[in-house]
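Below is one structure; the comments refer to it alone.
The complex appears here minus one protein chain, its other protein chains still in place.
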Amino acid sequence: MDTDTPLLDVVNLHTHFFTKAGTVKAVDGIDFSVKPGETLGIVGESGSGKSITAMSILGLIPSPPGKIVDGGIYFKGENLLDKKEKQLRQIRGKEIGMVFQDPMTSLNPVFTVEKQMVETIRAHENFSKKQARDRSLELLNLVGIPDPKKRLTSYPHEFSGGMRQRIMIAIALACNPSLLIADEPTTALDVTIQAQILDLFRRMQRELDMGIIMITHDLGVVSEVCDRVMVMYAGKPAEFSETKNLFDHGKHPYTLGLMNSIPKITPEKHKLEAIDGVPPDLHGLPKGCSFAPRCKHVMESCLNIDPELKEVDNNHHVRCLLYEDSKEAVST
Amino acid sequence: MSLQPDSTPDTDTGTFNNQEHPKTNNLFKESFLRILKSKTSVIGLCIIIILLLTALLAPLIATHSPTDQSIVNRYQPPSVDHWLGTDELGRDIFSRIVFGTRISIQIGVIAVGISMIVGVTLGSIAGYFGRWIDMIIMRVIDIMLAFPSVLLAIALVTILGPSLRNAMIAVGIVGVPQFARLVRSSVLSVKETEYIEASKAIGARNLRTLFGHILPNCLAPIIVQMTLGIGTAILDAAGLSFLGLGAQPPTPEWGAMLSDGRAALQNAPWVVAFPGVAIFLFVLGFNLFGDGLRDALDPKLKD
Amino acid sequence: GCTDDAGSGSDGASDDANAEDQGQADEDEQADEGSDDGNTLIFGRGNDSLQLDPAAVTDGESIYVTNQIYDTLVQYEEEGTNVKPSLATDWEVSDNKLTWTFQLRDDVKFHDGTDFNAEAVVYNFERWTTSAEFTYYGAMFRATDDNPKGIIENVEATDEYEVQFTLSEPNAPFLNTLAMAAFGIASPESIEKHGEDFFKNPVGTGPFIFEEWVPDDSITLTKNEDYFGEAAKVDEVIFRTIPDNGARFMELQAGSIDIMNGLNPQDIQNVESDENLQAIYRPSMNVGYMAFNTDKEGPMSEKLVRQAINLAIDKDELLKLYEGIGKPATNPIPPSMWGHNDDIEDYGYDPEEAKSLLSQAGYGDGMDLVLHTFSNPRDYMPQPKVTAQAIQEMLKDVNINVEIIENDWDTHTSGEDMSYDMKFLGWIGDNGDPDNFLYYLLDKDNATPDAGNTAMYKSNEVHDLLIEAQSEPDQDKRTELYMEAQEIIHEDAPWLPIAHTTPPLAANKNVKNYVPHPTGSEPFNLIEIEK
Amino acid sequence: MLKYIIRRLVMLIPVLLGVSILTFSLVHLIPGDPAKSMLGEKATETQLELLREEMGLNDPYIVQYGNFIGKILQGDLGESIQSKEDIAVEIAQKLPATIELTIFAMILAMVIGILAGVIAAVKQYSWFDNVSMTGALFGVSLPIFWLGLMMIWVFAVELKILPPSGRLASTVELETITNFYLLDSILSGNWGAFKDAFFHLLMPGLALGTIPMAVIARMTRSSMLEVMGQDYIRTAAAKGLKKQLIIFQHALKNAFLPVLTIIGLQFGFLLGGAVLTETIFSWPGIGRYVYQAVLARDYQIVQSTILIIATIFVLVNLLTDILYKYFDPRIKYE
């Protein structure tokens, strides 16, 4: 699978916000690639830059104050950053579909589902209204909306959260995109509904051979659907690995902290190991490693040197001074 | 390993990230600082301060007495002696406008004061206690709102007799529904918040909850409405004076000045123009400031 | 049978009239299309008419219009208040001055085609005694609830074209009163036909025929081709209501109206300097004054104080505010009217003397007084608010502090609030008789809050003189009586007489022969528009 | 929906009843005597008393109120005390004048206000945003009577390009059908009259429309800004829709809701503001009519007219509520 050319290749992406209070380096140097048929997970705390990464790919960063200051986003080999708005528009919704976090607010409340689907299809395909409608029905069937004919003319508020998320997915899939970006698609949903949606994602991936970027803060979700994972912290990648490897041999203190701080349903209960401190404020990041103030293994040098992302193992990258020299894992 | 960050006293709480304004822990103080950041509201504030100073120092600023007449010198165009010209009785318009500032401030404050006191009382009672009290109060407010406000004010002044005081009362009464509705809706929304539930949970009584928790949190919109309301009150009162139902001569009330000068619009437009400009500036000042205040106090805009 | 006949006759007549109207309207349209040939006279004024039934209203704006539609038995001369024949060609009065006999024209038809005759006159006078609505009748002929006919005991058609009035007492102004536009003779047919709605369907004998009334906007009249007098020179008259004086003047400047009344004094100079416009002044038969509330306890009941205030006002200075349209008043009666006492000298401006009078009266330390004024200008007081302020300022010099209260006209005249010390008012003569001024404004009979004696001035001497003058047929004798009354009034100073004005009007230069009458209304039949 | 409308209409009854009581009390508290103002200063006391009796002014208030309401319920607005004219007839003439002016002002305010608001929001912080929003702030700070006078001075006195007052020049003939002059001139194909009526509308319309225009512009802008930050706008962009489509369909339709409420309320403001505007521009409408009636103590006119204005106002607000449904399917009428 390594031989496949990547569908999307993000190189050294820097997206900054220039606000009155100072520059917010929301995304500050990340690299990753997604191959067709692969699911890449991006996890991290709130504000770590996950959504901004996704928005950068689609060229939807509000500007001003936001700006992609450096890097490249190569989609099927072409740099999206060089494209004009009009060309981007042809990629958005057609080549790259996007599903957002909150299904309650992501659909326009004043238009019917039909209108919102048809307009997407017609924006990209040379379809008649009738054809677009048929396609919409097909899609609603695909994402498992019962009685799609009747539901097509309903307004978003007439659907439950899970249904709305299915509709969002249907819209994202409308033009058979080769890449689907899902920004916390299940966070706002109940577990039983979340399970349904995750199941849908797995099915889609199997059936449609897309690349998927799954953004989440839930390691459980990552473990269930992702092939590879990038852990982000304060706008930078902390660790990048194949999913199984990450859970078994996670290395970055933040990754480890994250894993240890979530309660698990295991026969014996043990005390949670919390990560101290608060998530960083991107306005005034400390010099050196941004995780240093909360890190259990902080060293003198951590406060001064911002480490690079290093490959510590096959396809396993970590950005931590602890691993600068050796490839030894730190015992947890 | 030197664990520098650990040496801070509150390890458990994490580093406290508040370098931005370390000393400003009061919401109002902070809002004030935020106001100063907005150009328009600073302009508004400047206008208001200038107006207040003008009112305070009117005798020093005015070049003439505001009531001294000189019938031969009526309708003089602006000149070195009379900066803004003279009116139908040869009084100095500049000086009258300067002294008129006092009247306008008085109108604004008193009229809005009336609207606010009555409106806040009605609105908070309706919002907090709900049910039939709310029903009755809001129906009365609806009835008042169904009345065109200008007509209501005119009717009130005609009943009370035309005078500045009565015009202020009328304008104040006309402004009540706005306050009542505003306060009611903020009380309703604050009432639903968890900290109000918390205050119930810790055993606070109704009055404590209303005055200690709910009303202080409705203050922002009330203050904004007051600022903007002063502008509206001035406009309404000037309108009444324009119709001859407000300030009585020789009070240099701007609306009345404008109305008196109207007969000479063709020959002496300055008599009409300048009081109008004064009203406009006054209202503009409060609108600019009120706008800035609204933005500054709006929790949504807080980062 | 009789009514049927009359009914059908009337119908036929009105059909004719309609046909005529139609024809005329066509002509108008053609004229309009051809060019603005000026055969339509547009008169701009501040208020609309209330009702087009002159006997039912007292507002000048109603009467101004009805004056064009109706004729009276006798009419005023073009200038002044002497009477000349109109519907009546001749009249004589019995020696005891109680019986008046009028010979009527026999060639007059009402606009509805019915004949004008003695019966019609009787009908009108009887109608006016039936309801309190007909204010002027009551006011001029002293009708009361108990005696709805007032001093006119009987009106009788003594012949087809002869009518006889029997009075209960001699009434010197009787003839002059009959010339008032309020006593225009209306068509009995139409009164019956329209009933309640007659006030908006006026039918008279005058030089113009009523055509259309759009309330608050315009009233349109067309020329009466069959007018018995001099036929109108214009085909159509439109009265347009433009409330604001300034706006009306602008309309005149723009040429969309031909004549306007209620010119702001400030605008006179604009008229004078505009080569397309002319200023026209209405001869004065009015007085504007400030009444002292002599009934009120306190300073105003003191003659000395009232005199002092008279002395404290610099009338010449004050009248500068009138922009040349006011003459200082010394007497209640305008100088142009007979009976005016020219010998009385005004108090003059003497603040020092005023102060000493005030000290004498015990008010040397000053006092607070309330002055009631009104908002909208009236002919006799074009700038009430400004005048009040000027007086306020002048009285300040003699230590009198005046609070001005400005009310709308109805509140001002309602008589409910008697708290004033001083009150602005004025009077426009109705019939050119001094009685119409002195008795209504200063007799003790009228010293009630609701009536004309705002000063609440109660002088028995004056009362006796005025009553005597009312029944005195000889004008010279009457003059003497009035002279004496004026002297007493001057001495008692119940008023500060302010001014007699010549209200300014403005017109386009091409308007000719427009001669305003001192009573406030004049027929339009002589007006011409030059091409 | 129909049920909702009926329910709302039923709910109007107590409000309008309240309005009628309030109006009645206010009017009868006003000092002054309609009999006197009717008969004039020359009337005698007996005449006054007779008339008062005849007009029922000597009845107890409750009886007078009962008569008033009783007649209104029969659709009889009574007749003017002063002019004796049937008030319904007069209102039928004056109301169209006011409505025409109000609607003209409202259309002016809406078109300019919404457009300016949308552009200002889309180009936030641009020069257009700054200029139009400063303009809007100026707009809400202007005394309309002053603005009216200044416009008259500039356009009618100095430049002489617009008529200073009235609805139609006296020289222009127009057959009145509906009393909406613009409409009438279209119906009768009288283009000269249309032009003249339109020019007459311009100044008062602008004077009256300025404040609502400013309010609408500001409201539209802030509402648009809020909507533009919503998730569904981001969704629309992510779907690859054109920018105009996003702004004018997706955003504006949502942003229009709060604006709609404002428009309803502003309509009431316009009806009230008409008093001043109509006075200044000699507009023969209902505002001036009722104001003069107050001054003339014409109780009947004041009562009936205010009741009508209030009814129109509440109906307009009901209408905006119903329009809400059209624009926001989420609103359920409960």
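All chains are identified by letter, namely A, B, C and D, in their written order; residue positions are counted from 1 within each chain.
Rule of thumb we're sticking to: contacts are C-beta pairs under 8 Å (C-beta built on N, C-alpha and C of every residue); 3 or more make two chains touch, one makes a residue touch a chain.
In this section, contacts and distances are computed from a predicted model.
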{"item": "Chain not displayed: protein name in its UniProt record (\"Dipeptide ABC transporter ATP-binding protein\", \"NADH dehydrogenase\", \"Anti-sigma regulatory factor\" or \"Hydrogenase-4 component B / Formate hydrogenlyase subunit 3\")", "value": "\"Dipeptide ABC transporter ATP-binding protein\""}
{"item": "Options A:Ile215, A:Leu258, A:Ala292 or A:Val312, residue touching the unrepresented chain", "value": "A:Leu258"}
{"item": "Contact residue for the chain not shown (choose from A:Gly22, A:Pro64, A:Gly77 or A:Gly220)", "value": "A:Gly220"}
{"item": "Residue of A:Ser160, A:Asn176, A:Ser301 or A:Asn315 touching the missing chain in the full complex", "value": "A:Ser160"}
{"item": "Interface with the unshown chain - residue positions in chain A", "value": "45-46, 146, 160-163, 190-196, 198-199, 217-224, 243-244, 247-248, 257-265, 267, 269, 271-276, 278-279, 294"}
{"item": "Chain B residues that touch the omitted chain in the full complex", "value": "9-10, 12-14, 17-18, 25-27, 193-195, 197-205, 208, 212-213, 216-217, 219, 299, 302"}
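To be clear about the criterion, only the chains that are shown with their structure count from here on.
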{"item": "Distance between the centres, which are taken as Cα means, of chain B and chain A, whole angstrom", "value": "49"}
{"item": "Where chain D touches two or more other chains at once, by residue number", "value": "31, 152, 157, 279, 295"}
{"item": "Junction residues of chain C - those touching two or more other chains", "value": "244, 246, 250, 408, 411"}
{"item": "Residue ranges of chain C in contact with chain B within the complex", "value": "244-246, 249-250, 264, 266-267, 269-270, 317-318, 320-321, 375, 383, 385-386, 388-390, 392-393, 403-408, 411"}
{"item": "Touch list for chain D against partner chain B, complex", "value": "14-16, 18-19, 22-23, 26-27, 29-31, 134, 137-138, 140-147, 149-150, 152-153, 157, 268-269, 271-273, 275-276, 279, 287, 290-291, 294-295, 302, 306, 309-310, 313-314"}
{"item": "Residue ranges of chain C in contact with chain D within the complex", "value": "29, 32, 36, 40, 42, 50-51, 57-59, 132-133, 135-136, 138-139, 143-145, 196, 199-200, 214-218, 238, 240-244, 246-248, 250-251, 254, 256-257, 408-411, 413-417, 430, 440, 448, 450-452"}
